[in-house]
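Every protein chain but one is kept in place in this view of the complex.
== chain A ==
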Amino acid sequence: MAPIEIEDLTKRYGDLAANDAVVFDVERGEIFGYLGPNGAGKTTTIRLLLGLIKPTAGTATVLGADIRDRRALTGVKTNIGYLPDTLGFEERLTGTQVLDHFARMRGDERRAELLDLFRPPLEKPVETYSSGNKRMLGIVQAFMHDPDLVIMDEPTSGLDPLKQDRLHQFLEAERDAGTTIFLSSHVLSEVQRVCDRVGIIRAGKLIALENIDDLLTQSGKNVWVHLEEPVENARFLTDDMIDVEVTGATIQFTYTGDVKTLLAHLVQFEIVDADIGDPQLDDIFKHYYGDEGETDATNEDATREDTTAEVE
C-alpha cells in the first residue's frame, strides 16, 4: 500500500471547490512534488491528509489510515513529519524548548544529527527568529522522530539559496534511505531539482501527474541557433518548431520532434553556434496555466495554446 493514496478527494467551501475530485498516489521512497500557484488548493490537500479538515467527498489513506477515521489517523502520526507553510510555534519558548515539547509527543532520536545540518539559534526565543531560522527549526522538528512519511508545505520559503541547496541534498539522501516525501511548492526550479514525480494542481483540480523526466521530454527541447546570415523563415522552419523567435540570424524555438531529425535538418545551414537543452519546468508550467485568465488571446497566448495541445 502506498504511503499516500488519494481517491476523488473533494473539499468545498460553499460554491468554491478548493479540491475537486483529486486522485493520485505517492509511492514509497519517492519525492513527490505538488505544484501549483498560491490558492490552487495545495495546502487544502495537505490539511485534508492530516485530518485538520474533513473532506466533502472522496477520501484518502495516509500510511494505511483512512483520513475520515480520526483514531486511526492519530495513531499513524507517530510516523509522519509535517512542516506547515505557516509555522505556528510557541513563540515565547526557545528553539530547544520547542523541540523538547515536540519530542515529548513523538520522540527525537535524530535531533542532534539534524541540528548539525540545520542550525537555528536554539537558545533564543522563537519570537526573535528570522523566517529562515523558523523554517530550519521546522525542518528539524519534522524529521527528528525519523518518520516514514514527511509532508512539507512550501519547505524552502524563507531559506537562503545555500540552505535551500542543503535541504534539497538532505531530502535526496532521505529519499534514498527510504523515506517518502510529499512536498508542495510554487517554486518550479525546486520541484524540477529535487522531485521524482510531480502533480500539478490548478483551481482545485489535478491537471497533470507525470515523472519529471517525462514531463521535460514531452515538452520538447529548447533550441537556440545562430546562423552565419539570416535565412528565409519558410526554408528554415518546420512543423515541429513552436514558440519561434527570429532575431536577425539568431533563431530560438522549442522543438517537439525527434532530435536526430532536427540535427539532420540543421546541418543544411551554415551554423556558427547552437544550443539544444531541456526546457525549464517554468515553460511547461506556463503551458498548463497560460490559457486560463488570459482568454483574450494575444499572439503569444495562441502559441501557448498550440503548445499545450502538443504537450497533452
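By definition in this document, a residue touches a chain if its C-beta (ideal position, glycine included) is under 8 Å from a C-beta of that chain, and two chains touch if they have at least 3 such contacts; residues count from 1.
We take it that contacts and distances are computed from a predicted model.
For the chain of the complex excluded from view, the name given in UniProt is "ABC transporter permease" [choices: "ABC transporter permease", "YIP1 family protein", "pyruvate synthase" or "CARDB domain-containing protein"]. The residue touching the chain not shown here, chosen from A:Arg47, A:Arg119 or A:His265, is A:Arg47.
If you put the hidden chain back, the residue from A:Gly88, A:Pro161 or A:Gly178 that touches it is A:Gly88.
Where chain A meets the omitted chain, the residues involved are 47, 50-54, 70-71, 74-78, 80-82, 84, 86-90, 92, 101-102, 104-106, 141.
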